[in-house]
Every structure is written in structure tokens, then in C-alpha cells.
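A single protein chain has been removed from this complex, and every other one stays in its place.
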Amino acid sequence: MSTAPVKIPRWVDVGLIPVINIALAFLVSGVILFAIDVHPLEAVEIILYGAFGYDEALGYTLYYTTNFVFTGLAVAVAFHASLFNIGGEGQAYIGGLGVGLGILALDPYLPFIVILPLAILLSAAFGAAWAAIPAYLQAYRGSHIVITTIMFNFIAAALMVYLMVNVLIQPGSMSPESREFAEAGHLPFMHEVFGWFGVKVTPSPLNLSVVWAAICCLLVWVFIWHTRWGYEIRTVGANETAAVYAGIDPKKVIMLAMCVSGALAGFVGINEVMGVHHRLLLNFTAGYGFTGIAVALMGRNHPVGIVLASLLFGMLYQGGAELAFEEPKVTREMVVTIQGLVILFSGALAYMMKGPVERTYVRIVGMTQRPAAQEG
Amino acid sequence: AAEVNPAVVFDMGGKFDKSFNEGVFNGVERFKKETGVEYREFEVTNETQREQALRRMAQRGANPVIGVGFAQAPALEKVAKEFPKTRFAIIDAVVDLPNVRSIVFKEHEGSFLVGMIAALKSETGKVGFVGGMDIPLIRKFACGYEQGAKYVSKDTEVVQNMTGTTPAAWNDPTRGSELAKSQFDRGVDVIYAAAGGTGVGVYQTAEDSGKLAIGVDSNQNYLHPGTMLTSMLKRVDVAAYKAFKDAHDDNWTSGIQVLGLAQDGVGWALDEYNKDLITNEMRAKVDQAAADIVAGVIDVHDYMASDSCSY
Amino acid sequence: MAEETHIAAGQAAAPAIKLRHINKAFGAVQANRDVCLTVVPGTIHGIIGENGAGKSTLMSILYGFYEADSGEILIGGKPTPIRTSRDAIDAGIGMVHQHFMLVDTMSVVENIMLGAESGAILTSSVAKARAELERLERDYNLDVDPDALAGELPVGQQQRVEILKALYRGADILILDEPTGVLTPQETDQLFRILDSLRKQGVTVVLITHKLREIMAITDHVSVMRGGEMVADRVTAATSKEELAELMVGRKVLLSVDKQAPRVGDTVLSVEDLTYVDRAGVARVDHVSFQVRAGEVVGIAGVSGNGQSELLELLSGIRPMTAGQVDVLGERFSAARPLDPAAMRALQVAHVPEDRLRMGLVRTFEAEESAILGYHRDPAYNRGLFMNGEAIRSDCAKKMADFDVRPQAPALKTANFSGGNQQKIVLARELSRGPRLLLVGQPTRGVDIGAIEFIHKNLIAMRDAGSAVLLVSVELEEIMSISDRILVMFEGRIVGEVPAAQADERLLGLMMANAATEEEALATHPGLPGAIAVEPE
Partner (left out) sequence: MADLLLNLLLSFDATLRVATPLVFCAMAGLFSERSGVIDISLEGKMLAAAFAAASMAAVSGSAWLALGTGILVSICLALLHGFACITHRGDQVVSGVAINILVSGLTVVLGIAWFARGGQTPSVGPEARFTPITLPGAEALADVPVIGALYSELISGHNLLVYVAFAMVPLTWWVVYRTRFGLRLRAVGENPNAVDTAGISVARLRYTAVLCDGVLCGFAGTYLSIAQNAAFVREMTAGQGYIALAALIFGKWRPVPAMLACLMFGFLDAVAIRLQGVEVPVIGPIPVQLIQALPYVLTVVLLAGFIGRAVAPKAIGTPYVKER
């Protein structure tokens, strides 16, 4: 809004400050690590190297990133209609179910080329359907979306256990997993894809769905800011009375936003079920739906921000695993703690350093006047 | 002794899951103490890490590598193919490869015995079972337990509860305690818990309400002396220990090991903490049954055999 | 600042307020530049200025809501640093903000107690507050129901609550930021009566308004701001509306609208027995029937809250009608076939809503996005599936130029335009597509006279271009100067129609109060109306 006499260049806001925040997080984590005599700097090095250092590491990082992009976008789209969708977890779960059922039914008969679009469609449809019920209840019965989506997470979990244990499990198998899909039901891994072009890459779970995630980012960006439906969603989100005045039906918009949101969450199923495990199984969502909330909000509900936040989380997951692997003293809970600190400093306390940093910047630039108050 | 560089990949529950992961942990710790050989370890936090961890272990030249839990079977199969020189052991599942030792247990036999003990001890003729999640493995425990209880007397009533539908079900003592209370309210006076950390709540409630409980996997009698009637022992610790030790002593064998009563793979715990609770004739009856099972006189139905507990 | 001294001259008592060289910048915007102001105790001091001139900012500084970058504040002669509202309250300053600072979900008493409770436990405070309230109501005949929910009171009443809040805190300096912007003439009269009695009791009042006649009617002194600077101070008696207008806008302003006789065409809107019953079962609009023909302006006068707002919302399709029928440009609508906003726009019916912030705009949107609200589906703004950014921007820029919106920045956040300019954005959106029927509510609320002149010109232009215009306003002056026919609403019914030519404030006032006889009418209308009735221009 109001412009400062000294223009704070964008790189300070989008580059410098986030880096400082993450540094702070690692500083605090360092204290903990130091306490269990693990060398903090080495730890950081392991995390960074383990996350980006070589092709396999990068593969895993991007594989996690893919999931976070899907769930982050899901939360963001709902948020633009001022709907707080905590149900990403359940929608992802059911989306995966859709993919699984579809492929189990079709892979004997259809080729990959046909199955892929069907699978994408099914994951979207199932995810959307699971979001549509809470959406309907919010729009037409006034029941609060936060409660209903929480409840639907639990219901989804129960449903999946029932299906996996009683219906979809392979006879005589110990683990509640479906049979493995036929080749036609496998989404190619990126290392295979690179292989086709003769590029040799170390195997990792990273698969084609990362491309789909990128496409989704673009689609969401266009959808929210460059289509009339996005315009309507944002209008309802910002000012419902104005929306009614503009001839927009908030009920329909709520349904639309939540269905898109659910569909996006459902795509986690493509990555996990079709891309990595090639079978239907329990708990493949592993909390990605919940983390998506933090991802979306840290990314300010904008695809670019969400991609960056997802990368951050991807780094924490993969790099953290490497740290736990390399440093016997570092337990996985230690890694979780570090993740918490990073979210705290680069998410919740994101603005803490803004004032000081900008002031020092201004001082360095040699101006005395205080820069503008930041936007809330 | 041969040059070994052992490693273990624990499953989601983590090495302190009050269940088979913890059993394995105890086993490999014992190996470390005895031989002074360090081992690598990793606890997976999501489905995808299993394969990653196993492969990473193999890449780092770990050998042998233990994968804990049936859930690791697909991943381990894949990795074992990639590293035919590396020796793998998988617990609770069968992976049929030349370089893999598969160790499975007859939990139903052990559960049968503790089921008998429960029924023999029960005054109300009602015994309880609390499982973590409703998955085949747990049904296998429940099924054996039920058979044991009914074996003592046809009309023993077995009340079964499952804790939840998410992994949280393995760490929910509060819910465990509520389930236990509800079973006690229904007249149950002995509860067998196969629910990891959730069991903690079951045992505590049993103590608080002066009833009895039965531990699982490792010997948990010491937790609440006077309340813990016994524990169903599933010697994953021994299995894990032996896997490392065999490699260490150069007499590793691949192939499938089915550990039941006969092989002392399963059993029930009797120690100073519960000896006062187990009368001699109880003990006699149970030992007899154990012998019969080993001899094949008693055939304990395995849930996995028919995917159902009809016997 | 020569004027400053000439006012102070002769006054023995120390000035109630003295502002010295106040500067305030919001980033690049210099909202106040070296502003000096002297207010004589026990007087009413008016402050006028265009939208964005810096009035609200100056007062916010005086009330400790903003902190001045530099400058000095003296209260009763003593230098008084005011950093927070608490300081201001302690210095005996009370403020009625332009957008009220009430908690809608709490009762009047609770709102008044807030921050001035007498103890940690409410029961005692409530009792005390009630007693105090009764006294204040007696002394200044400000009556409000202490137990009503603030949010459910009409604006006039809400404003009284704000004033009571200030008095309850023992304020002897009272600042009002555009208090009359939202009031009906009747409510305005009452407000001024209250201010008058406050003045008599020695309270000092600072009054911000865009309405020169109010300045002339009630203030003792008046200061004019332009572009953040204080450009003049006058003794009210020694100046004229014309002079003030010129000082304010920096050019001559026509205070009256000149227009030819209407060239009336055929009927565009015909309403029959239109009825709307709200949830509470009250008939807000009650068997209303009338026509509007092309090329005429029909004004609807009425004390606000008598159904005009609902009528507009019914006709624009925002509220579902309960009964009756509406014919718009040949289309027939009824309870069975309800109107809806989209359909009405398709019929080229435009609607300028009463409350721009609540309905007409989305404050968080860029101006260009707010400028297509309701027309976002229009092919002109879309390219197939996508919206056409360039078209939207250039279109908005053009509208801003045509309607002289300041600043002319399509990408600026809507909230960052002053209310007056926000209003222009709405008008630009609705007027510039030459609708066949135009529904307008309070088009000049909170808008400075320069803008008012401009807006009125445009409305007349629309009418001359053959549009039918239905105008709802609580500004009788406005109604009378623009309309060709005037309908008066009372309690949801249309109680009379007057050709604009024969209308005058008193007559309309009587009808609006639905007063049967002259005497009763006077009873509802004593005192000031004469004083603030339009002087013949």
C-alpha cells in the first residue's frame, strides 16, 4: 500500500528475510543438537546435502514437495473463498481410494494411456466428492466447515481400514494392501522418464505426478486470478454481501471452491498410489493433508509461495530423514522438533525480522526516514 | 568371527512401540553388548521411507539388514533383489529370496496359551481382548486367544475391542483405559492387550480397578506386579539377536523360519512378578496344552490360514 | 498562518485546542503538512475539505489514534503529548469516528461502559452507568434504549451512543468526523440541537462535514483544508458558502443544479403492490405501486428506515419479494419468478447501492477488479475461459479519467481510495454503460461538494440521455434538485407524490413524518429546520 520514501527492494522481502528466519530456526535447533553433542553446522550440511546434494536426494525432496503442493493448493483455493478446509487429509485418502479402485478394475484391460486420464479424473472426482458433503452442509445447512471436515477425516480413515482389511486385501496376506497394479497402472518414475531420453538418473520415488503438480500450480493461478469463477470465489471470500449484489450465488461458489479444493487434495493419491506404491494401502497420506495448511498459509495462498513452502517442507522431510540416518544420536522426533522450529520462525514469526531488517537496510542505504509500516 | 556391519530398519511404530519393534531393539542391543559390534538403525516415518532406508543401508555396505514388520516385505523384496550379496532378514513376513531370512511367528499358539491362563484365572468366565487396529495380525492374536479361552471351557465369553482406525491407535492409552473400563464393567476380569502403547492404559486401568491384564510381545510382567497375569512372549528379540549373531559367527542361513512353541519362538512369561498369580494346576494345564500343541494333538487354527477365525 | 492569530485575538481564555505545525505522512502520502489550528473553548469549530484533504487524519492525531511525525498539541493551553487514545481521553477529548467504533453484539450500556468501568465486577458498573446515562439523557435530551444491541440500532441512534460514550468519559472537547453523512435531516436537526446544548454547557465541539449549509447553520468558526494543508480559517458569520466552496475546491463550484424540463418516454419500470415481509414478520415494503418512465428522475424521499433501502434491494433483485409484481422493460417478475441481480443487469438495469463499503465494492480488490463487480461475466472482460486483463485495466483507466477518480491508479487497492473516490468508482461502473434503468441510493453520501456537483451533473446527463432514474436519498436538497417527481415513503408505504416544482423541505418533511395536520407536523419539526432550510441560491 503506502510507499516508503526508500523503496525496499523485493529481494529483501522475498529473499533475505526468509533466509534469516530459517537461519534463526536452525540456530535454535543448533542449541538442541549441541546439547546432544551433534555438531550443528554439520547437521545443517547433512540436511542441505541430503535434500539437494545429489540426484536421488533431490528426487525424494521433490517427491515430498509434490504432495505438499497438492495439499497446499487445496487449502489455498478453499481459503480464497474464506473457507478453512482442514479435510485435506481425508480428501487425499479418498482420492487415493478412487485411483486405486479404478486401476484395480481396469488395469487388466486398458493400456496406460487410457488409464492415466481416468485415474486423474477418479482421484479428482473422489476427492471432490469427499469435500462436497461438508461444502453442501456449510452452504445449505450452515454447519461449520471446520468441524465437518475434521469429522470427515476420521470417517475417511475408518472407511479405508474397513475396505482394506475386509474387501481389498489380498487373501492370505498379512498386511492390509491390495494386489500390486499391472504395469498399465504404474505412473512412470522420473528416472524411467529420463531413461527414455538416455539420461541416467538414480532411482527415487519421484514420478510424473510432479509434472502434474506443476501444471496444477499454473492452472490454479489462472483459475483464481484470471477466470470469472476465480473472481467469484475471491469476491465471496472477501465480501459476501458484495457478491450477492454482483449476482453471485455464494452457495454455488462454496460448492465450487470446496470441490476444486478436494480434487487437488485427491491428487496426492495419484502421486502415492499410482506413482510410488502401485497398490492401495493404509495411511499413505501420512499427514500431508495437515501440513498442507501450514504450506498454504506460509505461501500466502499463492501458487508461487506454495511451491516455495512445499520445497521447504520437502527439504525438511528428506534432509531430516538423512540427518536421522547419518547421526545415530538424532532421532526422528528430533527431526520433527526441527521442523516445528522452522515452521515457527519462517511461518508464524515471519514478520519478526522484517522491521529490523528493513530498518538496517534503510540505514545502510543511508536514509534516516523510517520505512512504511508493513501490511498486516 | 566374520566381519559384519549389521543394520536394522524399524517400522513406523518406532523402536519403543511396546511391541515387536521394541522386541527387535532389545535383541540387537543384546547383540551389541555381547559382541561389542555397533549396528546402524533407522525408524521410518512414512510408507515411502521403508524402501529408501533399506536401500541406503545396503548401499552403505550394511550386512545383514533386518527389516521389522510385515509392512516392509514389498520394499525389502525389491531391495534384496537389487543387492543379492547383502543378507536380509524380515520379521513377521515371508520374502522368498536366496539372500533373505524370513522369520514368522505362530502368535496364535502363544495367544492360545495366555487365553487359557486368562480363562483359568477368570472368576466371571469373561475374558477380554484389546487390539490396536483391526488388521489381520491382530485378528491372528485375537483368534488364538479366543481358542485358548474356549479350550478351557466352551462357554467362556471373550469380549473383543479394537482401539482405532489410524496409527494413533497404537499410542492411545486413554482410549485403551476406557476400553478396559468398559470391558470390566461388562464383567470381564482379565484383559489381553495387543495394542502397543495403548496397552499401557489397559494395564494401568486393570491395576486401578483391581483386575488382571496380560502383556504382549515382550515380557511386561514387571510393569505392574500383581496385576500382570502374564505376558505372551513373541521372541522377536531372539530372532533379531540370532540374525546378527549367525552372520557374526559365519553360520547365516537364508530361508523361512516359522517360530512356534516348538522352537520357543512364542510362549508365556512366568517370573517373580507373577508367580503368585499362577497356581500350580493352572501351570500344569497350560504346560500340558503346550505339549499337545507341539505334538500336534491340539491344532490351533491360524487366522491367516483361512482369513477367518472359524475353527 | 495569519488567520490563526486573528481568531485567537480577543479571546481571553486559553484556546481549548491548539495544534502547532502538525505533520503526518503515510509512506509517500503527506496527509497533513504543517497544520496549525486554534479552537476557542465553548464554541463549535467546523473543518471542511475535499475527500482526502487530511481531516480525518488530523483528528485521528488529536485523538491519539495516529501519532504525528512532528508538531505540538496544546490542550487548554498546556502542551499535551497524545500518544494513545487513553492520553486523549485523559485530556478530556472525546471522538465520534466516521465509521462508528461500537461493538455490534453488545448492549448500549456495555458499549458505553467499555474502558470506563467502575470496578472489576460489572454489576456495580452497570448500575452506575445506567444512572449516569439517565442524567446525560436528561441534560442533553439524548435518549437511547440502554439495553438495545448496538448493532440493531439505526445509525442515528448509534451515533448518539458514540456521543454518550464521549460524555460518559467526561469529555469537554468533542470531535465528530462527518457525523451527518449518514443522518436524515430529522436526525441531523436533533444532532445539532444536542451540539447546541453541549455548546451552552461549555463543551467545545470540532465538527467535520462536507455540507456547507451545516457549517453555516451551526458553527462559530470554520477551517478549510486542502491537500493536507490548512488553507483558511474564518469566523462563520463573516463568510459564505460560495467562498468556502471555492477555498475548499480551489475553483468556483455551482451549488445548484440547472436542468431542462424532462423529455419523458414510455414506461421502463412499473411496480404493482410490491411487498416485502422480513423474518420478524414486519412488512418493510407494503403494497408499493409506481411507474418510472424513460427520461425522468423519480426521487424517493423518506426518513431512513422507512423501506426505501429495501425497495431498492428488491428492485435490484438482492432481496426476494414476498408479493406483488414488477415489470422491467417488458419482463414481468413476481414472487413466483423472482428478480435476480444478474438478470437485472442483463436487462441493462444498473444499481448504485447505498452502502459502498458493504455492498458496492470489495475493499481488498484492486480498483480495476472492483470496477467490474457484477459485470465480470461480460464478454467484454473475458476471452473465452479467461478474463481479459488488458481490457479490464484500460476500461478502468478510462472510467477513472471520465469520473475524475483520484488517484487515477487502476491497480491501487480499493481500500486506499477515500470514501468519496470509492463512491466515484461505483458510479463510474454503473453509469458508464448507459443503463436503461438506474437505481441509485445515497449517491453523494460522504462525498465532498466538488464531487457532489460532478455526480449530480452525471445523473442529469443520464436522464437527458433517456435513461429512467430512480433515486433514493435522505438528502432532501438532493432529491429536490435532481428529481422530476418525488415519492414519499413512510413505514413501507408510499404516502404521497409531489412534482419537484411544488416541493419544498417543509412540505416533504411533513409528509415524511406522515403528519396529518400542520400542528402535529410542527410538533415533530420544531426549531432548527427553518434555520438550516436552503437559503434561496
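Going in written order, the chains are labelled A, B and C, and every chain counts its residues from 1.
We take it that a residue touches a chain if its C-beta (ideal position, glycine included) is under 8 Å from a C-beta of that chain, and two chains touch if they have at least 3 such contacts.
Just so it is clear, the model here is predicted, and its values are computed rather than measured.
**Q** As a test of the contact rule: which chains in view would the missing one touch?
**A** The chain that is not shown touches these displayed chains: A, B, C.
**Q** Determine which one of B:132, B:148, B:173 or B:215 touches the chain that has been left out.
**A** With B:132, B:148, B:173 or B:215 as choices, the missing chain is touched by B:173.
**Q** One chain is left out of this view; which of C:95, C:182, C:230 or C:472 touches it in the full complex?
**A** Touches the omitted chain: C:95.
**Q** For the chain not shown, which residue from A:23, A:137 or A:308 touches it across the whole complex?
**A** The missing chain is touched by A:137.
**Q** Which residue numbers on subunit A touch the omitted chain?
**A** 2, 32, 36, 84, 86, 137, 141-144, 146-148, 150-152, 154-155, 158-159, 161-162, 166, 290-291, 293-294, 297-298, 331, 333-341, 343-344, 347-352, 373, 375-376
**Q** Tell me, which residues in subunit C touch the chain that this view leaves out?
**A** 26, 63, 65-67, 84-86, 88-90, 95, 97, 101-106, 110-111, 113-117, 119-123, 125, 165
**Q** In the complete complex, which positions of subunit B touch the hidden chain?
**A** On the side of subunit B, residues 14-18, 22, 134, 159-162, 164-165, 168, 171-175, 177-179, 181-182, 185, 197, 200-201, 204, 208, 223 touch the unshown chain.
Definition applied: only the chains that are shown with their structure count from here on.
**Q** Where the centres are mean C-alpha positions, what is the separation of subunit A from subunit C, in Å?
**A** 47
**Q** Using CA atom averages as chain centres, what separation in Å is found between subunit A and subunit B?
**A** Subunit A and subunit B have C-alpha centres separated by 36 Å.
**Q** Going by the contact rule set out above, which residues of subunit C touch subunit A in the complex?
**A** Those in contact with subunit A are residues 26-29, 316-318, 340-345, 351, 353, 358-365, 369, 373-374, 376-377, 382, 385-387, 389, 413, 416.
**Q** Which positions of subunit B touch subunit A when the two form their complex?
**A** Residues of subunit B touching subunit A: 12, 14, 40-43, 45-49, 51-53, 56, 70-71, 73-74, 92-93, 133-137, 165-167, 304-305, 307.
**Q** Once bound in the complex, which stretches of subunit A touch subunit B?
**A** Subunit A residues touching subunit B: 60, 63, 154, 157-158, 160-161, 165, 169, 171-177, 180, 205, 272, 276-277, 279, 281, 283-284, 286, 321, 324-325, 328, 331-332.
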